[in-house]
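Let me begin by presenting the structure, written as structure tokens, before commenting on it.
All protein chains but one are shown in place.
Our next item is chain A:
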Amino acid sequence: MTNIPETGRSPRVQIRLVVIQVLVVSLLGTLGGRLWYLQIREGDQYAREASGNHVQQVVQPAVRGSILDARGVALADNETRLVVSASRTELLKMKDDGKAVLTKLAGVLGMSAKEVSEKVRLCDAKTPQPCWNGSPYQPIPITDEATPKQALQIRERAEDFPGITAEPQAVRRYAAPGKANTAQVLGYLSPVTDEEIQKAQDTDSPYLRSDMVGRSGLERQYDKQLRGKAGVTRYEVDKLGRVLGQAEADPAEPGANLVTSIDARVQRIAEYELNEAMKEARKQHDRNTNRTYEADSGAVVVMEAKTGRVVAMASNPTYDPNAWVGGISAKDYAALTGKDSNYPLLNRAIQGQSAPGSIFKVIPTAAAINAGYSFEGPYNCSSSYSIGSQVFKNFESQNHGPISLGRALEVSCDTVFYALSHEEWKRDGGNKPKKKPDDWFYKTSHQFGLGKETGIDLPNEVTGRVPDRQWKLDYWKANKDVWCKTGKKDGSYAERIAYENCLEGNRLRAGDSVNYSIGQGDTLVTPIQMATIYAAIANGGTLYDPTVGKAVISPDGRTVTEIEPESHGKLPMTKKTLSQIDGALEGVATRGTAAWRFGGWPQDEIPMHAKTGTAEVYGKQTTSWFATYTKDYSIVMTISQGGTGSGASGPAVRNIYNALYGVSEDGEIDKKKALLPTPQKTLPKVRTDGTIQAPKVSKDPAKDRTKPSPDARATTEQDDPADPQQPGTVPSPENTNRDTRRRERRRSGRGGTRRTAS
């Protein structure tokens, strides 16, 4: 201690102490600066992040609105199922992450512990299904098929099952009242996709991860109204999701109910009769192909003539929409959409298009009048019509001599229309068309609403086709390369056609106009288009947009938004022409081609009008068409590869009328048995609590009419108790004929569907 001064020590140490002091100050200064940067400069951003951190949403799904028939009977509603769910956040609080509880739960539910734990794990890139892809704060459903006993076990021993709830929950149900399954009209739901969530994010009806979305039919068309608004409760939560307090709560708003114009009983009968008719057709021998008819698909539309409202719409083959509830299985999905399925998801009433055959003839009739021909004529109904070397035969080479247009409709005389259309074609310049051809026959088709959607409130309606000059040209441009490549002058029939098409497919040829005049050739229509046209003839000429939805009723029942019928045009004919055609169509039912199907019909009380059609499709059996109307209803039925119009579809349509009006086989009208002698005008009654009154529907309206129709063919079918295949219920895909090919609807034209002389 001797050589060190009292005041300190060597300068080196002193300097170094100052260095240490400077270092300390700079370190603390760094901290202060960084603190200022985080809290003052970027504080707002972190404050936002913090609030995102600790608020979590819990969603109470809205109960989806019901789809009701015209009298209030539920076609699609919700059933209460006992859903057992697990709260992840509760489970995670436990020491073993709830493993013990889940294992115990598995025991109660009769599932394996693995199954249960897989259901509650969260989905991520590495986790295969099954897993939960909803919010982790949402109770995760483990089963929706718990029995009351299981639910009771869980609820009574709540302390043994922390975080597990067993509660009744609403699940979509397609009730099929009176066995009316209405599958394609109702559509189905499936879970919302990521893409849809993104897309709807900023709209007024955003999706929730757990939402089900209507994918087709009414479920899709009216999805927004039916869906309602899910309730969202925002909780402040801690890191483990434990709730600290409730921040905000929007209660769930249930979806609105949709009242349709469908009558479940008529729907059931339509479905039943369509299926019966197809079954019967499959027993009939086809002379042309020398085998029984395939009857691979069919559709029927029952429409209110004065409003365009759809009372029944059936498409066959069909399926059980309940297959979609709770997620469709891979097997079911394959059965509904696979190659061998014959596509039961298609609603053939609006998505099936084919050549209309003779039910088309009302259009060339109107066209002829508009082009200046007289209704009375007379026109020569010869057994055949020749253009050069081509001979176009009348149906079964019948010869009726000189007749009026009305009679031509009654007996469905092809040659009269051949001649008229051919003459018009010649007037328009024939093979060297005028600059502005009149094209009366084609123009009239467009005016009748063909070649475009009817505007029905169902998604994905197809347009059909009017094979006019423009279409010919477009079609030729698109296909000429193939035609010119495959066509051979002296080859097979198909090759010769291709050769012809290559050369002159861009032009409207004489043969085209002839084929077109009787609804053959490249003409395509949908059943709903024809129902709309025949309804318009019935109602005095107004083409209504067909509607299935009739009114949207708010869940409390206070707001009723009616869906009013809207027209999309008038039939292009005078009152006089209309009544003349009306008379002719009545003649069809009383003395024409359909008369044999309406034997004993009380024509004086309920004037029946009809037109039959038997369309030929190249390479296939004939398509049966039957278009009918009374003053209140129009019914159109078609069966692909089913035979003749009146033959295959006639009895079914008659039976539907019988049921509507309560007509018995001997023509007696029993008003008590009439299901719907006049269309349902009023909406179902809404009770004060918002529920909707509905009458009871018998177990199967199709079986109620104990006495079969005068046509005996259905008798054996109906009375056969051994028949396990109840029509109208859900035929499993195996029931459809596996040998049937899918009808090539879009390609049925291709220049080949002509009535040619043989």
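What to note about this one:
Keep this in mind: a residue touches a chain if its C-beta (ideal position, glycine included) is under 8 Å from a C-beta of that chain, and two chains touch if they have at least 3 such contacts; residues count from 1.
Here is the rule we go by: contacts and distances are computed from a predicted model.
Per the UniProt record, the chain missing from the shown structure is "peptidoglycan glycosyltransferase", taken from the list "Aspartyl/glutamyl-tRNA(Asn/Gln) amidotransferase subunit C", "L-lactate dehydrogenase complex protein LldG", "peptidoglycan glycosyltransferase" or "2-oxoacid:acceptor oxidoreductase subunit alpha".
When the full complex is taken into account, the listed residue touching the unshown chain is A:31, out of A:31, A:158, A:391 or A:482. Between the chain not shown and the residues A:46, A:493 or A:596, the one that touches is A:46.
Although one chain is not displayed, chain A still touches it through residues 1-4, 6-10, 12-14, 16-21, 23-25, 27-28, 30-32, 34-36, 38-40, 42-47, 49-51, 53-54, 236-240, 244.
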